[in-house]
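Showing subunit A:
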Amino acid sequence: MRLRARALASAFVLASPLWLAVPSFAERVLRLDESPIGEIDPAKATDYADTVLMSNIYDTLVYPKAGGPGVEPLLATEWTTDGNSYTFKLKDGVKFHSGNPLTADDVVFSLNRMIAMGQGFSSLFAGRVEKAEAIDPLTVKFTLTEPYAPFLAALVRLPVVDAKTVMANKADGKHGEFGDYGEAWMSSHDAGSGAYKVESQNPQSETVMVKFPDYFLGFAENAPDKVRYRYGLEAPTVRALMSRGEHDIADLWLPPEVIRSLAAEKGIKLDTEAGGSTGEYIKLNTARAPLDDVHCRLALTYAFDYGTTLKILTINGERAQGIPMKGPLPSGLLGYDKDLPDYKQDMDKAKEELAKCKYDPKTSPIDIAWIAEVPARERIALLMQAQFSKLGFPVKVIKTPWALVSEQVTKPETAPHAVEIAVAAVTPDPDSLLYNMYSSKVPPTWMSAEHLKDAKVDELLEAGRTETDQGKRETIYKELNKTLRDLAPAINAYEFTGVYVARDAVAIPKLEDKSKQTLDNFNLVFREMSITE
Partner candidate 1 sequence: MNWTSIGKRLGAALVVMIGISMLIFAIARVMPGDPARIALGPNATAEQVAALRAERHLDAPLPVQYFEFLKALSRGDLGKSLYTNRPVTTDIAQFLPATLELCIVSAIVMVLLGLPIGILSAHFRGRMPDHLGRLVALIAVCTPAFVWGVILQLFFGYFWPIFPIEGQLMQSTPVPPHVTGFLLIDTLVAGNGAAFLDALYHLVLPATALAMSGLGQCARLTRSNMIEVYDKPYVEMERAYGFRPFRIATRYAFRPAFIPTLTILGLEFAAMLGNAFLVEKVFGWPGLSRYGVEVIIRKDLDAIVGTVLIIAAAFLIMNILVDILVGVVNPRIRLAAGRG
Partner candidate 2 sequence: MLAPSAEPVLTIRDLRLGFGTRRHQTEVLHGISLHVRAGEKVALVGESGSGKSVTARLAMGLLQESPRTHAIGSIRFDGIEAISGGREIARRRGNRVAMIFQDPTSALNPTFRIRGQFRDVLRSGDRSIRDDEADRRAEAALAEVSIPDPKRALDSYAFQLSGGMNQRVMIAMALANRPALLMADEPGTALDVTVQAQTLGLMHELTERRGTAVLLISHNLGVVREFADRVYVIYRGRMVEHGTTAQLFRDPRHPYTRALLAAIPKISGGGLPDLPERSPDFDQPMVVHEGCGEPAERRS
């Protein structure tokens, strides 16, 4: 098959009509893809593609630290904090794509805009920041409502927009003097300072970006001149484009079979993004019978087939799309405890726990939702169905689109008994993962599909937030990790390790140099990449 595909690929070159043999000029184009849609408005960005876009079109005060937890300076040169307020010094001479200088006022404007529009990552800041002010053009100060340790990390989600450009393009809207805060315009234009600027935007098909030559940090020698970030390509399309050399980096969601056959082709390599911040959780609805009984939940965690799951995710001897977990915290976050044992399937223990459960499995049906957008998860859902049925539960698997899951899970009555959801720490801090998942104070969202209400967990979560000493925080999160392991609000199925398929000709330093790798999703920095033909 492989041989034939290659022979055919060369046949294609021959068969390709003459008019298509357009001589390629010296422009270096980077072609990659992600699932739709691509959102380029910083106040709305949330998803995987959005994060990549933000990292390249905009800049933030700080960036996730390379090679370990925490943050490093980007627009900010230094900062001070007294626990309740943070003051940042900005780098001088940074220019927006418009040519306007980037100042403290722009930072303040960006924060206000995000909070006012109330979308995207606004929840990271809304209600926590009392005020933001420009002390001088290069100094900005944030005052918090209460001490909040994860604030610094949260700033990786605050791209700075060009206030003048946004206001010049505002339309009528509900934000008073700010009109619509440039919402309409910003959905197809950028107002950033990043290394690349938007040339064209179609949220359903692609964003085209070109180099911003005046970028303050410079570029790798062979950095791409142009980037085409495409959305919604089907797996076989990506596979064909890759093997024809018409695509440079594939998205993370290809089935293992496809990655395997691509890896075997010439000129193609695999890169793993192991930022250790994404957990694949089978979220169990702890507010609905029979899973409101911890023993029933524990029975399921023992019945889950971890081995086969990892086998399904394996690509070859050295790479897999997942590694085992030891608790709810993935390996790259503060509080990860490498001394805890791996999870293993144990049907005897499962039956033991089931015997202690107050429900009779035969009369307790279990609904498993499978998120339609991620085909690979079907196998895991079906695997669960097979295993849980062995315990005697009547099990139903429902393929559900993400939009619907994210709505269903907000209510305990409608949330499925089990749903596999990947949750990534959106900032390099364990709080951004666990607080949203398990605090009973947070209004229910897809991240908290477990609907856990536990006093001890709440207490530890609050402690982790307010404590500023890193050593003490680590102890708190280790204990939290252990507690959650015993409460089993979710089956901690595996830690997601994304496998990128890339052309040999493309170098991605953040993925290929362990010391440069950072938080999942923040590694595709175009200006650092190089394309050598």
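Picked so that all candidates are chains of the complex that A comes from, given by their letters.
Throughout what follows, a contact is a pair of C-beta atoms (placed from the backbone, for glycine too) under 8 Å apart; a residue touches a chain by one contact, two chains touch by 3 or more; residues count from 1.
Quick caveat, the model's predicted, so the values are computed rather than measured.
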Next item on the list: Of the candidates 1 or 2, report the single one touching subunit A in this complex.
Entry: 1
Checklist line | Partner candidate 1, residues of subunit A touching it in the complex | finding: 4-5, 8-9, 11-12, 15, 17, 19-20, 22, 24, 29, 31, 36-37, 39, 41, 44, 46, 118-119, 121-123, 126, 184, 187, 200, 202-205, 228, 232-234, 236-237, 240-241, 244, 246, 372, 401-404, 406-408, 410, 443, 445-447
